[in-house]
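A protein chain is absent from this complex, but the other protein chains hold their places.
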Amino acid sequence: MIPVIIIGLGVIMLAAAIAAVYFKSLLASIISAGVISLLASVIYLILGSPDVAMTEASIGSGLTTVIFLFALHRVRKGKSDD
Amino acid sequence: MVSPIYILILSLAVGFLLSILDKGGRRLSLTAFYGVLTFNVAVVADWLYRFVFHHVPNLVINTAGFKAPISINLELGVTEAFVLLFANLTGLLAAVYLFRKFKESQVSSLILYLLLIMGVNGLVMTRDLFNMFVFLEILSISTFALTALTRNLKTLSSGFKYMIAGGVASTFFLLGVVFVYYFTGSLNLGFLDAGQFTGVSLIALFMLSVAVFIELKPFPANGWVLDVYQSVDSGIVSVIAVVNSAAVGFVFYKIMPLMPQNFLTVFGIAGVVTFFFSNMMGLKQENAKRLLGYSSVGQMGLLMAVLVFTANAPTNIRYLIIGGLFFNHLFSKAGLFWLAGIVKQEKTRDWTVLRNNKLLLVLFGLFIFALSGLPPFPGFWAKWEFVKVLVDAKMFFVLTSVLVGSLFELIFLFRWFTITVKEDNSELEPMASPHGSMVLPASVFGLLGSVAAFAVMKYFYGFGWLQVLPIGAVLFFYLTDFLPAKVKGFLSLGAIAGYGYCIYPLIESNIQLFFGAIFIVGSAVNLISTLNRKNQSRGFYGFLLMMIFSFGNLLIATSYLEFFLSWEFMTIASFLLILRGRKAQKASLMYMIFSTAGAYLLMAGFGFAPAPASASALILAIESVNLPLISIIVLAIGFMIKSGSLGVHIWLPEAHAEAESDVSSFISAILLKAGVFGLMMVAISYVSHAPSFDVFYWIGWIGVLTALAGAFMASFQEDAKRLLAYSSMSQVGYIVAALALITHLGWVSALYLVFNHMMFKSALFIAVAGIYYRTHTRTMYKMGGLISKMPWTFMTVLMCIIAVSGVPPLSGFGGKWLTYTAFITKGWYLQAGVLFFASGVSFLYLYRLIHTIFLGQLKYEHQEVREAPVWFIIPQFIFLGAIMAISMFPSLIIKPLNVIAMRYFDSSIQIEGLTIISDLGYWNGNLIMYVTMGVFAVPFILLLLVKGKTQKVKQFNIVYSAERPESPQTTHVAHNMYAHYRKALGSWTVPRVEAFWSGVSEWAHAFGGFFRRVYTGNGQTYVLYIIMYIVVIYAVMGVQ
Amino acid sequence: MIRNMAVLLAVIGLVAMFLPMVTDFQERENLNELAADYVEGSINDLNTPNVVTSVIVTYRGLDTLGEVTVLFLATVGVGLLLKGRKEDMIRISSSELLGTTSSVLVAMIMILGIYIFTHGHLTPGGGFQGGVVIASGFLLMLLSNVNVKMNHSIMHFVESFSGVAYVGIGVAGLVLAIGFLNPGILPLGRFGELFSAGAIPVIYSLIGLKVGSELTSILVTMGGEK
Partner (left out) sequence: MISSYTLILGIALLIIGFYAMLTRKNLIKMVIGFSIADTGTHIIIVSLGYLRGKTAPIIDQAVSAVNAVQKVVDPIPSALVLTAIVIGLAVTAVMLSFIVEMYRKNKSLSIDDYQELKW
């Protein structure tokens, strides 16, 4: 059961990662990256590291995403090549 | 006895508090800030003192009260303390340098700076791998943020590139650390060793070490750091280049024991590659700070190579090499970056404004000399020992790359130096006078570098005061430079006499005595001509005495190192003297480049040579040394560069021509003889041991061809000093050829020629100096008829050219007679023929010299010219007297020379009274003199009888058919005098050697220009380089 | 084109480098000696149920101090770069309701944060997690434009005070107990209680305050200040 969950999570995370690379919209990329972190925290929980899971969830997916969004807000009008 | 953990504690506490303290005024926060930095230095200095002088054991600090590996431990030993002392000191001084910035900018910069230094301390002391990662991040983040201290587009974009690159490197470091933990179960260096890494776990170690290596900026994965060096504030850059690099380099040093040999070898070679390419690319660089960046990157590469390749050297030598290079780079590079911030000129060629400030100029020179690895600075000793280590380990590829790379570095540094000292700066705005806080740090480092230099000399090598004397002379005259030139000149004469008195007891043999006469007495007489100098002539006598004392020290050197040290001192002093010439920038640079190339060859050659067994002077001790063939060849080329042999002579005419007149005579008459002295030393070893390959046969040919080519080129010169320069080249060619005979008679004639040439060439150069002093020109066709104005000078020149050309009755005849006899007895008929032809050619230039200057029409503008000053006439006549004396009584000189050569060969001549008898005939100078005088007397009397019947033609009594020529001087007989010979020689007169060397230079520059295009400026490309670099190194190492 | 090839090569190279790691990977079965020492030490010497906490706060306390410093440096660095730029402030237009709700919410979030870092030695979580929660409370205040003055000097004071106090407790450990950052300056108490494990909860609380204030000031600076 647990391996299946992990594989499922892994597939979603990889998809999100590739999406984050190829999304045209920066906003979508940032959110995807946040999703990766959020799912990573589930994996940490499975791997017996609740401390890391909490940290990843709050810092990795929470704060980092917010900081990205703040930065994005500040450069909103920036031209984007991809 | 404060525990160094308080460095971390205090820095952190104050760092956290600074923003609150700042609310109480900037003065308060600045006080705390500088207080902590000073505290750091004091604590570490105290520990270093204990380690070195009281041999206290290494201090281990267990944090949290548990022993490693349970907790993180810090260790402070002598190496840590050494690195930390200088890192903290640089940190403090850079902070002083930044004082005004810190006063004005936000308090944030203080915090960042303080914690950066804290990070360095932690990084050096910690023994835990993950803790290293943390401190590395502290160091990195504070550095990233500090790059934005001056906030503009360039600093921001370079800071970003730096961060991205640093991010990749630290990701690999982190991965390496945790994989190491996974495989070994330990994070503590004390519980890890190379044996624990096999198979897959090597990949973990690889990631760890390659990440550290990337942080050390290997070529080509280092574009980001060059941008940082170029754009970021000088004070911060000095910290990045010196302090950060030191800390990361030390991390590499700490993890080195874990690495297997193939890792180390690849890293070492990558370091050498970095050193080589960075310096090659530096050749094309014009931006001062970027240039320093290239040099920094190169130096770090060299340091890596040194760390790896000295692993098997004796410990004290290893420490000297690593410590020397580290310290040398530290103080000189930091100093130069600080100067860059003071000068505020981007282009290296605009640094001429530095001349406004004498102190800064001196510091600049000092740092440049130190960075180039010249003595007495620590880099010199390190390089010397490193070359020896490489030779012993037979790592010739590394050796060659290091030496060529060093030469590149020297080229761009000295180009910068000579431009700064010499180029016109009238169009630039004068430099604003810098704030004291900006000058102080550089001065402290200048002083510290010098002190370290003497400490190495005195305590590591145990050199006595004689070896230091050349530097002492410079210092003495630097302090007394306000005195008038004449006073200093007489002081110098006294100093030379005193020096001679001091080294006389150390002289053990005739050959030393002979060269002593050339070097010391010859210099003293030459020095009389400098008494004509007006005003103060600042900086002249110091360097002159430095050169003369170095000549003397060559004679009494007892080891290769002593000899080489004096040799380098001599080179430095002569370079600085040549540089004094008004247009001597290019000439002096070329001289320095060739001299250094020669010096590197000597270094390698001495590296190959077994150490002499006896403690007597090297020139004697070398008899018992069996030099290997490679050593003989390399040393011979090195010495022949100094004596201006064909192929490597192109520095010679430039240096002679562009140096000040009274300096040229020293160079030609004495400096070239130092090369001969060295070559003689090689030959002595060669004589004493059965040679396997007849090297000297080829050296003989080089000498012969030099003699011929020099004579031809001398004939085509318009400039009197260049003519004499080529003539010197030609004459030294004779000497080298005669020396290469390796026979008794050959050596007698070689030494005879040495003596003879010293005298007449001194006299000729001083004569030309007098003429130049009066007419302000060296171009011969602009003169003429000076015989009536300068009869005494004419007298000297006449006598000297008779002496040169080798016609009876003067001493030159004896020289030629001996030489040809020697060649014929040896059986070198063809060589003798070429030499004979060459002396025919020499008549051409000698005739040109005396004819165009003294005979013919007196130029209108020279109507008022007077005889040369008495200070020029005196030395000329002293030399003239000596020439006459040995012409009349050649056995005066032949007898001692016979004895000298008898030490190595059976005598081949007999001396009976005034007659010298060889296998082929005999020579009685006295008799010849009387005969010749008789022959001369007859036409002279006839001439007197017909006097009065001659008519003088007026200057303008020349009628042209239709029009005046465009430039009247081209009708002068002396203009392009031997054009017909030139035509006859056809393509032989094409300056091939010059073309060859300028081709070499162009190619080196082109390669530099080509390779530096890898630095596209694109941050993403740099990331690609880093990852590719990691992959390639991984493949090359064949990990697993 | 060349560039794409190079990127491809780089990626293939990286894969090749990591491949042996994967193929040779064996899931570990037992704690190694060092980790076992930590587990036992945490229970017996430090009276701390959460082994990760005792590793973070005590055994590898120097790392954690460094980590707090890194975050502090980021705060300072971001401040150096972005301070004094006022033009783009992020605000959700505030309404009465949102304001009131978020005030209540912020108070609850703060209490949660404090709970997390004071119980770090007993339950998962600790200073960092608690600090982030506190910061998110401030973030909410920032976004909803609640009429609470983000008092900078108080923030600075908390930041500085908690940092200095952290270092100070470390030094106390050095002077009064057996080493820098040793928690033995306070009694170990009874296993599993709030007031136990020596100075570990105190240190973790200080870390919580420090991290919370640091993250808040990063957010404030990045988000634009009033």
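Per-chain numbering from 1; labels A, B and C assigned in written order.
Note that contacts are C-beta pairs under 8 Å (C-beta built on N, C-alpha and C of every residue); 3 or more make two chains touch, one makes a residue touch a chain.
Since this is a predicted model, take the numbers as computed values, not measurements.
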Inset, instruction - List the displayed chains that the omitted chain touches in the full complex. - result: A, B, C
Legend entry - Candidate in contact with the missing chain, chosen from B:T63, B:T90 or B:S158: B:S158
Legend entry - Residue touching the undisplayed chain, where the options are B:T90, B:T126 or B:S231: B:S231
Inset, instruction - Could I get the residues of chain C that touch the absent chain, sorted low to high? - result: 7, 10-11, 14-15, 18, 21-22, 25, 27-32, 34-36, 38-40, 42-43, 49-52, 55-56, 60, 63-64, 66-67, 70-71, 73-74, 77-78, 81-82, 85, 123-124, 128, 191-192, 211, 218, 221-222
Inset, instruction - Since one chain isn't shown, list which residues of chain B touch it in the complete complex. - result: 130, 133-134, 137, 140-141, 144-145, 148, 151-154, 156-161, 163-164, 167-168, 171, 174-175, 177-179, 181-182, 187, 223, 226-227, 230-231, 284-285, 1012-1013, 1015-1020, 1023-1024, 1027
Legend entry - Sites on chain A contacted by the missing partner chain, in the whole complex: 2-3, 6-7, 10, 13-14, 17-18, 20-21, 26, 29-30, 33, 36-37, 40, 43-44, 46-52, 55-56, 59-60, 63-64, 67-68, 70-72, 74-75, 77-82
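The rule we apply is simple: only the chains that are shown with their structure count from here on.
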Inset, instruction - Just give me the whole-number Å value for how far the CA centre of chain B lies from that of chain C. - result: 56
Inset, instruction - Determine the centre-to-centre distance between chain A and chain B, using the mean Cα coordinates as centres, and give it in whole Å. - result: 58
Legend entry - Centre distance in Å when chain A and chain C are each reduced to the mean of their C-alpha atoms: 19
Inset, instruction - Could you list which residues of chain A touch at least two other chains? - result: none
Legend entry - Multi-partner residues of chain C (at least 2 other chains): none
Legend entry - chain B - residues contacting chain C, complex: 5, 9, 12-13, 15-17, 19-20, 23, 61-66, 69-72, 106, 108-109, 111-112, 115, 118, 122, 126, 128, 130-131, 134-135, 137-138, 141-142, 144-145, 148-149, 151, 179, 182, 185-187, 199-200, 203, 207, 1021, 1024, 1027-1028, 1030-1032, 1034-1035, 1040
Legend entry - Partner chain A, residues of chain C touching it in the complex: 50, 52-53, 88, 90, 116, 124-126, 128-129, 132-133, 135-136, 139, 215, 218-219, 222-224
Legend entry - Residue ranges of chain C in contact with chain B within the complex: 3, 6-7, 9-10, 13-14, 16-17, 20-21, 24, 28, 32-35, 37-38, 41, 58-63, 65-67, 69-70, 72-74, 76-81, 83, 153, 156-157, 159-160, 163-164, 167-168, 170-171, 173-174, 177-182, 184
